[in-house]
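The other protein chains are all here in position, but one chain of the complex has been omitted.
As written, the chain order gives the labels A, B and C, with residue 1 at the start of each chain.
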Amino acid sequence: MSTATTATPVAAGRKPATMAQALNRALRDSLAEDPSVHLFGEDIGTLGGVFRITDGLAKEFGDSRCTDTPLAEAGILGTAVGMAMYGMRPVVEMQFDAFAYPAFEQLVSHVAKMRNRTRGAMPLPITIRVPYGGGIGGVEHHSDASEAYYTHTPGLHVVTPATVADAYGLLRASIASDDPVIFLEPKRLYWSKADWSADAPEEVAPIGRAVVRRTGRSATLITYGPSLPVCLEAAEAAVQEGWDLEVVDLRSLVPFDDETVSASVRRTGRAVVVHEASGFGGVGAEIAARVTERCFHHLEAPVLRVAGFDIPYPPPMLERHHLPGVDRILDAVGRLQWEEA
Amino acid sequence: MSTATTATPVAAGRKPATMAQALNRALRDSLAEDPSVHLFGEDIGTLGGVFRITDGLAKEFGDSRCTDTPLAEAGILGTAVGMAMYGMRPVVEMQFDAFAYPAFEQLVSHVAKMRNRTRGAMPLPITIRVPYGGGIGGVEHHSDASEAYYTHTPGLHVVTPATVADAYGLLRASIASDDPVIFLEPKRLYWSKADWSADAPEEVAPIGRAVVRRTGRSATLITYGPSLPVCLEAAEAAVQEGWDLEVVDLRSLVPFDDETVSASVRRTGRAVVVHEASGFGGVGAEIAARVTERCFHHLEAPVLRVAGFDIPYPPPMLERHHLPGVDRILDAVGRLQWEEA
Amino acid sequence: MTVLDQHVWQPRTDPAPLLPDPEPYRLLGTPEAGALDAGLLTTMYGQLVRGRRYNRQATALTKQGRLAVYPSSTGQEACEVAAALALEPRDWLFPSYRDTLAAVARGVDPVEALTLLRGDWHTGYDPREHRVAPLSTPLATQLPHAVGLAHAARLKGDDVVALAMVGDGGTSEGDFHEALNFAAVWRSPVVFLVQNNGFAISVPLAKQTAAPSLAHKAVGYGIPGRLVDGNDIAAVHAVLTEAVARAREGGGPTLVEAITYRMDAHTNADDATRYREDAEVEAWREHDPIAVLERAMRERDLLDDAMVRDTEQDAERMAAALRERMNEDAVLDPMDLFAHVYAEPTPQLREQAAMLRAELEAEAQS
Partner (left out) sequence: MTVLDQHVWQPRTDPAPLLPDPEPYRLLGTPEAGALDAGLLTTMYGQLVRGRRYNRQATALTKQGRLAVYPSSTGQEACEVAAALALEPRDWLFPSYRDTLAAVARGVDPVEALTLLRGDWHTGYDPREHRVAPLSTPLATQLPHAVGLAHAARLKGDDVVALAMVGDGGTSEGDFHEALNFAAVWRSPVVFLVQNNGFAISVPLAKQTAAPSLAHKAVGYGIPGRLVDGNDIAAVHAVLTEAVARAREGGGPTLVEAITYRMDAHTNADDATRYREDAEVEAWREHDPIAVLERAMRERDLLDDAMVRDTEQDAERMAAALRERMNEDAVLDPMDLFAHVYAEPTPQLREQAAMLRAELEAEAQS
């Protein structure tokens, strides 16, 4: 019977920090190292962002490195495109998931396509930070899990951290990437805490690599971002039912780490994909489909999905019924046709 | 060995017509029957639309029933919301797939949510016509297959005709629906022709019902819209290889007709999903995942997908390499593990 | 006449009458205030005092955990109330998230108006009942709705006007532009009321626009722009009433910019000390909308201490009733999650609803 592990190497000088602090530190270190890094967004300067992720950065680096923009998301992303065309490395903040939608045309028709349409002459190293998902009691339009819109758009990288260390590592890697990256920040993990140091970010979380957060032999839970802690909790609870669950944290949705995921499912023979976005056409569908394509003869049961319902995100008082919880995950694990094993 | 069939009942007075003409007729009949139907869009009035789908309607019904709007897609959809709030039944045209993106916020944050957020007090019977997909030699931004963005958005119905009769029937049903419908028109089928009459549209194509276009026993091709003719062609070609393929035309992506699809796959034991949108996170992923969930023990092979590559839509001269063709479909069918059967 | 004039060059609107006055329009404290209808002023005063009390009560409810969040309109009550008073019952109001007070002043049950912010559902009232659209959170998105509704009403021959509210920050959004342009081209009966309260959360107006005033944006659409002191309820009401009348008579839309100030933080979750000086807030207290009206009414002997006390007591009763009702736990049925997504639930939703129902039953049994 295995226990929860984290794949991040132990580094010197680790201290307790929240994910919000790690993100702040990643932005600060990127600003300090690379003068072409510029932060743009609503309320990110003087206020430090509504989630305080940019706290203190305007003060330290000046208004022109951490800029309060007019209130217009297409304008924010569109001007970021122009800045990147001139060789800068813009990092934009969309204040909430649903408030990134006004920038959708700029994103799909320009950001995702510019390198390709210019045969590589005009790469766009833009990082788009999007606080996403629910579980924080937000009123409507403040809790969308919008990742599937991005993962289906070729030309974008899509990453999402689930741990404090990855928040730092992946954000550094995203800003350093020469391609546009949608950096999805799980709102409800902003205040999650862990011992962590800012050392060796590249080793911590390279874009495109999933990580096994818990090894197990009975079945694999495949998840990312806000659902990782829920899956780890479910895995602990499953021990009592006699299931030894492996938990894979994808971290990077595009590119997708088929190797790590398939290896795990081949080993366990069963899998459940967990995310809080609506199930229909969600990222879980892609994962279930590709895992099945690759591991068909190793599967003892169909890959199941535990996802949000196919409904608009619920009001705060009802969100717990929508979000995948431990019970719903265990329920799905229970449906993995054990009797036939 | 079965042959190609169409499921539409033979009606009196059938005449050859193009899909464009059937759509035009559907709009005309809806305008004539229901004074609350109003058409809005760019160039749909005097010009009759860049694809001539609204040809003659402004003349017949007046500018206020078929209105040339200012050039602003969020404005078009946003004002349609307001009109629907006042009891009208707006039918808006987005000139091309990629030009619907500016309206994405209105679509996701209002159109899809209004009925739900008002506990049903404020339904929005809006039909959004989107000419979509490639194969017409269009320059960039004119050939996006954008259906996955819509199918993942709860609150929207998403339908797409593949035949002349369904074009009429589904459009009538969409306009009559009390919910918002994304009506995806396969551009490259606009000029496809068939014998057809405008009778009994409700019977022809109710929203939510797939149809078996060709019965077969070896494997099921699951497809919709622009890829249906390709699949039917592939099915004919497959006969020579000894495969008798069933072809299911989904017609309605949301709601999804699990019954028809699952019944077919249970019968054949093998399935390939075909669409031209990029594969990663495409509608095919959802179909593969849900068919596998429902038919796991009937499957002789994993459900495979034949889809566009995960790249921005190619320039005209290269699009044939991107679009799923007969060979690529047959290739996938060949990989359905026949040797193990 | 050259070819330019004949063919492309529009039958030109003269821009001069579209331009707002250089100074915000004021009534209270000016000689014209003497002519204002006493009954109207009394109504306004009552509404302002109740509105202020409502704001205070709602903010208090956040502290007691009874509201998830509250974006207060304290300091902006003159605009909120005037917007409601300027409309006929058949007209429509399109509020933003900050404008629950306008909805309440128009007749929406305050508990229902607060549903969104309490978190038991999204829109708590039936929009058709008082002709108040759902409170809109995505900024400026409600403006094209107002235009569409007004346009539809006009097509139907109904003399209905739509009044849409938006903040200074919201004017930067593309939807603001598209809505004003559609309204202008269609000459729709819409009044756009911009409450310029100086900030979009932490971002001051100077980082939002370089325009002479937000009202000057009207010219670019060919519609009149009006600038008004947003803390002078009589002035706001007069400007809005005039714009509503013009819209009703087929004169087309108007853009009104009301200069006001948000006395509280953006919401209870915000820390306004991070981006503005207390001194600025203090300075605005002098120009408080209630004080401004009170001074003018006392000058005309339309208000005395007894009336002030009565009005405050009335507001207190309203607040007590609201508090009491809000202290009741909301009755929620999780199955409602599936009830209103579509007219008919899809087969997929029926499956999901069955799953939730089973869970709830299991929960109830354990």
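We take it that a contact is a pair of C-beta atoms (placed from the backbone, for glycine too) under 8 Å apart; a residue touches a chain by one contact, two chains touch by 3 or more.
The model shown is predicted, which means the values in this text are computed figures rather than measured ones.
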Output for the hidden chain's shown neighbours is A, B, C
Given A:30, A:46, A:95 or A:109, the residue that touches the chain left out of view is A:109
Where C:71, C:198 or C:289 are the choices, the one touching the absent chain is C:198
Touch assignment to the omitted chain, from B:81, B:98, B:288 or B:303, lands on B:98
Among the options B:29, B:140 or B:178, the absent chain makes contact with B:140
In the whole complex, of C:213, C:268 or C:348, the residue touching the missing chain would be C:213
Touch with the missing chain holds, among A:88, A:263 or A:317, for A:88
Note that chain C touches the absent chain at residues 2-4, 6-15, 18-19, 22, 24, 172-178, 181, 184-185, 187, 196-198, 205-213, 216-223, 229, 252, 259-261, 280, 283-284, 286-287
Per the touch rule stated above, chain A touches the missing chain via residues 38, 64, 69-70, 72, 74-75, 77-88, 90, 102, 105-106, 109-110, 113-123, 154-155, 157, 177-179, 208, 254-259
On chain B, the omitted chain is touched by residues 42-43, 45-48, 50, 68-75, 98-99, 101-102, 137-142, 280, 309-312, 314-318, 321-322, 327-328
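One rule holds in what follows: only the chains that are shown with their structure count from here on.
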Farthest CA centroid from chain C: chain B
When A-C and B-C are ranked by contacting C-beta pairs, first comes B-C
Distance in whole angstrom between the CA centres of chain A and chain B is 31
Distance between the CA centroids of chain A and chain C (whole Å) is 36
Per the C-alpha centroid definition, the whole-Å distance linking chain B and chain C comes out as 40
So chain B residues touching two or more other chains come to 74, 102, 105, 109, 113, 116-117, 154-155, 254, 256
Residues of chain C that touch two or more other chains sit at 121-122, 138, 174-175, 336, 341, 346, 348
